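Some notes on the structure that comes next.
After this line comes chain A, so read on.
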Amino acid sequence: MLTTQLLYGLAACFIVALGLRTALLHASLLHRVIAINVMGAGVFMLLIAVAYRGPGQQPDPLPHALVLTGIVVAVSATALALALARRLAAEHDDD
Partner candidate 1 sequence: MTDAIIWVVALPLAGALAALLLPRLATAVAVGTAVATSVSAAALLRGVATQGVLHYELGGWSAGLGIALRADGLSAMLLMMTALVVLAASIYTSAYITAPAERARFWPLWLLLWTALNALLLSGDLFNLYVTLELLGLSAVALAAFGGKRAAVAAALRYLLVGLLGSMMFLAGVSLIYAGYGTLDMAQLAHMVTAGPTAWTALALMTAGLLLKTALFPLHFWLPPAHASAPAPVSAVLSALVVKAAFYLVLRLWLHVFADVVTPAAANLLGALGAAAVLWGSWQALQAERLKLLAAYSTVAQLGYLFMFFPLLQALPSVTARDVAAGGLVMLALTHGFAKAGLFLAIGIIQQRSGHDSIQQLDGTAQRLPATTFSIALAGVALIGLPPSGAFLGKWQLLAGAVATGQWVWVVVTAIGSLLAMAYIFRVIGHAFGHQSYPNLPVTVAREEWPALLLAAVAVLGLGLAGAPVWQLLEIRV
Partner candidate 2 sequence: MADILAAILILAGLFFYLAGSIGLLRLPDLYSRLHALTKADNLGLGLLVAGLAVHAQDLLTALKLVLIWLAVLAASAASSHLIAQHAHRQEAED
């Protein structure tokens, strides 16, 4: 039957697809960076859903640590991408 774990897992699959679609669609750079972050959020939801063990029990802490690492890695990648974009825009004006 539809457990919470499965409900959030399926939602995660949908979010991953949503992010993937926009990331591949060559929208503006900003949309592609947001799309990759949304796709990451989808994969993290998959991990957290897998870790959930029902309302009473303790959830599995390992995926939580993985997602924490993933969030920090995602923000550093976003920061570098936006810095590259800024430099590209600045370069655009000079020449």
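Structural remarks
Basically, contacts are C-beta pairs under 8 Å (C-beta built on N, C-alpha and C of every residue); 3 or more make two chains touch, one makes a residue touch a chain; residues count from 1.
If you want to know what made the cut, all candidates are chains of the complex that A comes from, given by their letters.
Bear in mind that the values here come from a model prediction, so they are computed numbers and not experimental data.
Per the touch definition at the top, the candidate among 1 or 2 touching chain A in this complex is 1. Contact residues of chain A toward candidate 1 in the complex are 9, 16, 19-20, 23-24, 29, 32-33, 36, 39-40, 43, 46-47, 50, 62-63, 66, 69-70, 73, 76-77, 80-81, 84-85, 87-88, 91-92, 95.
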